[in-house]
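Every protein chain but one is kept in place in this view of the complex.
Just so it is clear, A, B and C label the chains in written order, and each chain counts residues from 1 on its own.
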């Protein structure tokens, strides 16, 4: 299919150009950056974040926002580890049940979040923020602050075994991303997320049950948070309350940097992939080029502003909140 | 659910009133209760409440502190649950206001053990406690110009750890394992935290004695496992095989570093850390980690609470004690592969029975200030 | 409820203490209110406050009491940058303020040399000692806070700027079509928020007699929560600084009440989250929200 190279078509690719630009920049400063081994490292740090950001992408597509991920991840990670260890400690035995178990927990937490938001008519920002506190508290209550170790070599092979230079984790995350892509593009629910984001009252007038859709969106997000939790545990072999730390700001920043609009209806999971990579490339690149650590927060901030600035189509925005 | 919705919609009509009512209610109640006299500050209390205020529960160090605190509480014949936990989550503001609330509830009948979270926060905490006539012992964070003896009995003691020496020792263990040559990186804690500064200093001191060890980079990873993991992967790209050893300012960061190495299939890189968490000691026993420093948080948790408690009951008079009993260093022990197993059975698998009245049994002498 | 459990909770002294403790939080929340009032959010407050503690401590020996002006100017500047990035570069405030917060944090780390600094007691007392005193049992800090809230209330209700912010919050297009320079006022709201955050940092720094790039950690979420619980939802145009005053007291009471109700430390987060949901569910005004996002 040939697409005309209008500004509009070009605009869609801006986040990708930003990513490529960053890679070139860091490579110019330190050629080591451009290596398969380093890309594998970036892939490892990106995998959990990608899952979480993908989850919240669905919510943001609907024009809502979800700030509960840190709590949800903590609960899922901790319960996943407990289940795995209780069921024999290995994925080869009954332990594999911990994976669907964790996903189910993510879904339940997402459902609770969505129901509070929809049924009590509390804006998602506040509902999910509150529920995030509850999640963190819950995981703290479960662990009493302890860390749970997972030594199962099969589970840890997500990190240690490599195919084509990349760890299994990265491939698994990619597979999950494809599933997310499928949900987004080829299922009714996925398309209806866009409809709600494009105009909720119009969607309702067409007979969509938007309340139920919103709850579904939060459930899907919850499941992806659970996936993120599993990858985060696989990366460090430790499940704890802090497993969820920092995911909130990082994932939402990634989504926006990737070009998905916070007002809903535009963008998607591929944008999120690019956004996650941009954020992680910056994080990795700053260390690789040896930027003093006290500058890193500031430089990250500047680069994020620049990336969002470049990838927003300002003509279509009347005003921005 | 619809009845809930109705209820809520009905409620919202009154939201303004509700807000105003709650505000007025507070004022009114305050006015009415102002008739009740203020409780007189007692000098000592026969049965003070015992409280630990600390950063968070998700860190093994603080978990050991709490375990020690609870052990002490049990030694008094109370339940573990009788220890009041105040978690500030890294917020000095919350730390202070929680302590204020506690003091306003129990008045002088409280014995507090506190990590004030940030050095500047120590003064207001101590001032609040002594104002209420209660007793406090602090650990870690205190500015140099603040001393227990300036507050009579109420500021019982301050314990901290001199990290420079032990950190230098672990660095030496590391450098020796590297054969005295090659590149090394250091991952530090939150840069402005005192332990982070001291542990980095110790590391630098050791470097002087090893001219062939090349310092590649120092970077803060904020005591955080995930961040350490990320920073280490960055280092691997930047320096590649030039890295021959890693010096971490805490066990939690070492876990992240080891996992980053593991992801690359690097199993034998020498790594040393600090804190002596059970998991770290186990790793030393297995040879995955080279050394750590045991700070005996369990004992510190118990003894800090004990000091405040016995001062509050009047069992001893802090102002009568010498200064080295008011400000002292906590115990440190470097643990290496040689003694890890023995150490594990002695300190980790079971906790030794301590005599909580022997306050200074493990203390390492008076605190020395730089200037 | 808490008062019933323990009457001492309601002693005037306790309430006064409670109020004084949350003064920095209150001031930050009041600044945040202005931004949430126009339907945006300011996530840079905490970092700006962190920076303020460092700047205050560093400039105190040089500038004395004038260091307060330096700190406020810095807050104003960073807030204005957030505002400019949001309005002119059209970066959503969620991201813009987060990023500007990162810059503030870098400044704080750089200026402090990554150390916790402490103020010289003499200099502190000379410049800001009056802040720590009290008259007739009422701490000056509290008085100052109430004055600041009063000023914010005056701006909000009695000044052109406040009226414009309300118009922006309720219907930005109306404000534009009425010939108002909306962008300027939005930038002003962010700048004021930055300045209030800096004042919060300054007061906290004076109280603690020191500064550090992490000193104001843990302020951000309680400040947002205070605004929301007070009844200024993110949809804009509703609520205001008086609501935030009440909201901050609610946060303080909830936090303190956990001690009084003997809620175990590990359960406090859950309790806080649940109370938050209940508080928002009962105080939020849904009549203006056609679609709840």
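By our rule, contacts are C-beta pairs under 8 Å (C-beta built on N, C-alpha and C of every residue); 3 or more make two chains touch, one makes a residue touch a chain.
By our rule, contacts and distances are computed from a predicted model.
Asks: Select, from "Cation:proton antiporter", "ABC transporter ATP-binding protein", "Hydrogenase" or "Cytochrome C oxidase subunit IV", the UniProt-recorded name of the complex's unshown chain.
Replies: For the chain missing from the view, the UniProt record says "ABC transporter ATP-binding protein".
Asks: Omitted chain: which shown chains does it touch?
Replies: A, C
Asks: For a quick check of understanding: of C:69, C:174 or C:278, which residue touches the chain that isn't displayed?
Replies: C:174
Asks: Touching the missing chain, which residues of chain A?
Replies: 182, 186-188, 191-192, 194-195, 197-199, 202-203, 205-208, 265-266
Asks: If you put the missing chain back, which residues of chain C would it touch?
Replies: Against the left-out chain, chain C lists 158-161, 163-164, 166-167, 169-171, 173-181, 237-238, 288.
Everything that follows uses one rule, which is that only the chains that are shown with their structure count from here on.
Asks: If you tally contacting C-beta pairs, which comes out ahead, B-C or A-B? Let me know.
Replies: Of A-B and B-C, more C-beta pairs in contact link B-C.
Asks: Report the inter-chain centroid distance for chain B and chain C in whole angstrom, where each centroid is the mean of the CA atoms.
Replies: Here chain B and chain C have centroids separated by 28 Å.
Asks: So what's the Cα centroid distance for chain A and chain B, whole Å?
Replies: 32
Asks: Which chain B residues sit where two or more other chains touch them?
Replies: 8, 57, 191, 220
Asks: Please output the residue numbers of chain A that touch at least 2 other chains, ranges allowed.
Replies: Counting only residues that touch two or more other chains, chain A contributes 120-121, 140, 144-145, 293-294.
Asks: Any idea which chain A residues touch chain B in the complex?
Replies: 30, 32-33, 35, 37-38, 40-42, 44-45, 119-121, 140, 143-147, 149, 159-160, 167, 232, 235-238, 240-243, 245-246, 283-284, 286-290, 293-294
Asks: Any idea which chain C residues touch chain B in the complex?
Replies: 3, 6-15, 17-18, 21-22, 24-25, 109, 112, 114-118, 121, 204-205, 207-219, 222, 230-231, 243, 246, 249-250, 252-253, 255-256, 259-260, 264-266, 268, 281-287
Asks: Which residues, counting only chain C, touch chain A once they are in their complex?
Replies: For chain C paired with chain A, touching residues are 39-40, 43, 47, 85-87, 89-96, 98-107, 109-110, 114, 172-173, 176, 182, 221, 224-225, 228, 233-236, 266-274, 276-277, 280-281, 284, 286, 289-293.
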